[in-house]
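Taken from a larger complex, these chains appear in their original positions, while the remainder are omitted.
The chains carry the letters A, B and C, assigned in the order they are written, with residues numbered from 1 in each.
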Amino acid sequence: MTPILEGKGLVKRYGRVTALDNCDFDLMPGEILAVIGDNGAGKSTLIKAVSGAVAPDAGEVFLEGAPVRFHSPIDARNAGIETVYQTLAMSPALSIADNMFMGRELRKPGFRGSILRQLDRSTMERIAREKLSELGLMTIQNINQAVETLSGGQRQGVAVARAAAFGSKVIILDEPTAALGVKESRRVLDLIQDVRARGIPIILISHNMPHVFEVADRIHVHRLGKRICVVDPKACTMSDAVALMTGAMEPNEIAA
Amino acid sequence: DGHAISACLITKTDTNPFFVKMREGAKEKADELGINLLTFAGKVDGDHETQVAAIETCIADGAKGILLTASDTSSIVPAVQQARDAGLLVIALDTPLNPIDAADATFATDNFLAGELIGAWAAASLGEAAADAKIAMLDLAVSQPTVGVLRDQGFLQGFGIELGDPNKWGDEDDPRIVGNDVTQGNEEGGRRAMENLLAQDPMINVVYTINEPAAAGAYEALKSIGRENDVLIVSVDGGCPGVQNVADGVIGATSQQYPLLMASKGIEAISTWAKDGAKPEPTPGKDFFDTGVALVTDQAVDGVESISVEEGKNLCWG
Amino acid sequence: MSASDNYEAASAGASDRVAEFEDTRRGPVQKFHHALHQTPSLVPLIVLVLSIAVFGVLLGSKFFSPFALTLILQQVQIVGIVGAAQSLVILTAGIDLSVGAIMVLSSVVMGQFTFRYGLPPEVAIAAGLMCGTLMGFINGFLVARMKLPPFIVTLGMWQIVLATNFLYSANETIRSQEIATSAPLLQLFGTKFNIAGAVFTVGVIFMVLLVLILAYVLRHTAWGRHVYAVGDDPEAAELSGVNVTRTLITVYMLSGLICAFAGWALIGRIGSVSPTSGQLANIESITAVVIGGISLFGGRGSILGMLFGALIVGVFSLGLRLLGADAQWTYLLIGVLIILAVAVDQWIRKVAA
C-alpha cells in the first residue's frame, strides 16, 4: 500500500540550529499515526515541512505517491490537508466564528450572497457554537468574543474544531489537547476516532502517553530531528516508548 | 568637456512655477554661453539644510559661481561665506540675503514694493470705501518666510494701514483686517483659508493673497457662495495663468516679477566673473540690482503706475 | 489514591448547558457600555458630538449654522476620501505615505490628458483612475511580494510619484475657467446643491457613500475579514488559509484607486488642476485614521471612526478660527486638541471597559 503522505530525507536548519536532520516519515491511509518525542525534537518542524508552512532545506514530500511541493499552507489545504498548529494560528482580534471560517466563509443565500457578497453570520455562528459544544466547551459565554479574550483551552478547542470540521484528506493535530481540560480532552479523542471511522487518516502529536497508546495505530518516535523508529502500540509498552524517545534505550534493543 | 565653466542655481523649491521658470531662464542662458549648469532646490519652502548641502556640493564640484534664492536669508550667510572663501561668485536672486552684502551681488524684485503696489491699487480702486473695507490676508506659512512678510507688509503699507513690527505679519490691530490665514501658496490652501475667514466675516471685500495659485483658490471659495464679483482680489507674481486670471476678472491686479531676467542676468554675471573676475554693479541708488516689478491690471487707477494685461501677457513667465 | 485508569469517564455526566450568569447590571449605563463595546466607532462619534456642542455653545449661530457645518464637510472631503484609502492600508498593519502624491498625479493626468492631448474628459478620467490604481499596485507588489516594509515602499513612492508629477506637469496649473468651459466633467465633484441652507457637493456625498460602502465591505464580506486577519497577524492568517499576498495587493490597488478618485474630487474642490496641491494629505489622513481609533499596528478599528476623526479635526480647525485665534495659535491649539480628543477617547474606553 502506498502511504497517503510521505516525507523522505527532510532537512531543516535554522542558522546554527538543526531542527530536522534527514528525517523520513509516512502516513498510511485510514490510520492514526502518533508522533512522539522530547521537547524540541523537531516534531512541529516535521509537520510544518509536510504541510507547506515551512520549506525544507532538502528532502521530498509525496502525496498519494506523487511528489508535491507546497508553497504555502493554502496549497496544502487545497489538497485536503488540514492542520492544527501548535501555535494555533488564529487572528487574535477576530471573533470565534470569523476564525473558524477564515478562508472559506459562508455567504448568504440568494442575491445578498452572490451580488452583495454578504457573509452569513448567523449560520456561521450557529455552526461554530455547535462544533464547540460537540467538544464540550460549554464555558464560552459569548460566541462573538474575540479569540484573544478566550482562555488557553477555549482557544485550542476552537482550533481543533476548525480542523475537524474541514479536513478532507489528512488531518494533522499538533498537541491538540495540551491546554484542554479532562472532559474536553476526552471529547477530542472521541472526535479523532470518529474522523478515522470516516476513513480520514490523522497525524497526532502528543506528550500524553495514555492518550497516544489509546488511539494510535502506529507510533513514530522522533528524536534529535529524525525518526528513530516506528513502534506498534499493541506490541510495545509505554515505558519502552518513553525510553526510546528520551534516548534511554536504543531502537535496536527492541523488536519494532 | 572638462574645461567648461560650471555654475549652480539653488532655489527654494522647484515646485513653484516661479522657480521653474527661473531655472529655465538660467538653463537657456547657460547653454547659450556654454556654461555647465547644476540646479538644486529645497524640498519644501523653508528647507534650509538642503540649500546648505547644495552650496557644499557646488564647492566640492568646483563650480565658478552660485545663483541662490535663500530660504533663510540670514542663516545661509556662513555657508555663502564658505563658498566665497573658496573663490565662488555668489549672487542672491529674488530674495536679498541678510545682510545684503553677504552676497557678491543681488538681482531681485523688491517684494515690499510689489506688495505696496497692489495695496495702493486696492485702496485707490475702493476710493471712499477703503475706510471701512474688510480685508482678508492670505499669507504663506506660519513660519513667516521673508517673502511672505515683505509682500504682506508692503500691501498693508500701500493700502494705508499702520504696520506693527514690519518683520512679521499678523500683529496689526486695524479693525479693517478680518484676519490672517495661511495657504502654503497653493489653490487648496487658498480656498480653505478663504472659507475660514468668510466664516468669520462673510462681508469681506478685499483679499490679499501671497501668490496667484492662492488667489485662484480664494476665488473658488467666493464663487461657491456667489460673491466672486463683489470682492477685490490682489496678488503677486505675474505668472501667465495669473495674468490670464487678471484678464478673466478673477484677480483685480497682480504685481509682476521677472524671474527669467534675474536668472539670465545672473548667469551672465558668473560668466563674466569666470572670464575676467569682474563683479556686477547694483542699480544706482539701491544696494541691489533691481530687476523690476510692474502692476498688471486693466483697471488702472490714478497715482499707481500699471501696465495693461496685454503687456503683462507679453512679459509673463509660465 | 484510587483507580486512575478511568477517572476521565467521570466527566460523562457533565452538564451540557452553555454557561450563563445573571447580569446584575442592567441599567441604561450598562446598555451604553455594551453599545460602546460592540461599536468602537461610537467613541470618536461621541468626541465629535461633544466638540460640536462645545463650539456651538461658545460661538452660537455663527458656528451652528447650516453654512458653517456644511463648510466643515466640504473642507474635510479630500482628507475623508484619502483617509478611506489610508484606513484600508493601516488595517493591514501598513501605512501609505504616497496617498497625497498619487492623488495629485492622478488629477494631473486627468487634466493633462484632456488639455495637452485633447482627449475626451471621460477617457482622461479613466486614465487618471487607472494611473492611481497602477501606483497602488506597485506599492502592493513591493509590500506583498518583495516583502519590503510599507513605510519605506510608500516613502519611496511618495518621492517618485511627486517628482514624476512635477516633471510631467512642468509645474503648470490648468485654470479653473478653462476647465469649466471645455471639460466641466472634471469638476463634477464640485457640483453643489442646496438643501435648506445647507450646501452639499457631489464630493461630500461621494465621501460619505464611499465610507459607508467600505464599512459594509470590511464588516460583511470575506475579503473584508481577510483584511483584518492580515493586519492582525499575517502569519496566522497565512496558516489559516488566507491568501495574504493577494489580499495585500488588492488593498493597495484599491487604496490607489480611491486616491485617484480623491484627485478627481480635488479638481472639483479647487477648480483647477494644480500639481502643488495635496502635500499634507498623508499626514492629515493618518491623523484622521488614528483619531478615529484605528490601530497603527493593524487589525483593529473601524473605517467609520476615521470619518469622525477627520470631522473632529475639521470642527476644531474651523471652530478655533471662528473664535478668533490667529493662524499660529490655531496651529498650536489644534495640536493640543488632537491630543485631548484621543485622551477623551481613551478615557471613554477605559470607563466603558
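Couple of notes before you dig in:
The criterion applied here is as follows: contacts are C-beta pairs under 8 Å (C-beta built on N, C-alpha and C of every residue); 3 or more make two chains touch, one makes a residue touch a chain.
Remember, predicted model here, so these are calculated numbers, not experimental data.
Overall stoichiometry of the protein chains across this structure file: A x2, B x1, C x2.
Please note the rule applied: only the chains that are shown with their structure count from here on.
Closest to the middle of the protein, by Cα centroid, lies chain C. In terms of the distance between Cα centroids, subunit A is separated most widely from B. Averaging Cα coordinates per chain places subunit A and subunit C 40 Å apart. For this pair, subunit B with subunit C, the centres built from the Cα atoms lie 36 Å apart.
One simple way to say how far apart two chains are is to compare their mean CA positions; for subunit A and subunit B this gives 71 Å. Subunit A meets subunit C in the complex at residues 53, 72-74, 77, 83, 85, 87-94, 98-99, 102-105, 107, 116-119, 121, 129, 133, 136, 138-141, 162, 182-183, 185-186. Interface residues of subunit B, counted against subunit C in their complex, comprise 14-17, 20, 44, 139, 142, 170, 179-182, 184-188, 190-192, 195-197, 199-200, 213, 216-217, 219-220, 223-224, 241, 244-245, 248, 250, 318. Contact residues on subunit C toward subunit A in their complex (touch as defined above): 7-8, 11, 14-21, 220-223, 225-226, 228-229, 232-233, 235-243, 299-300.
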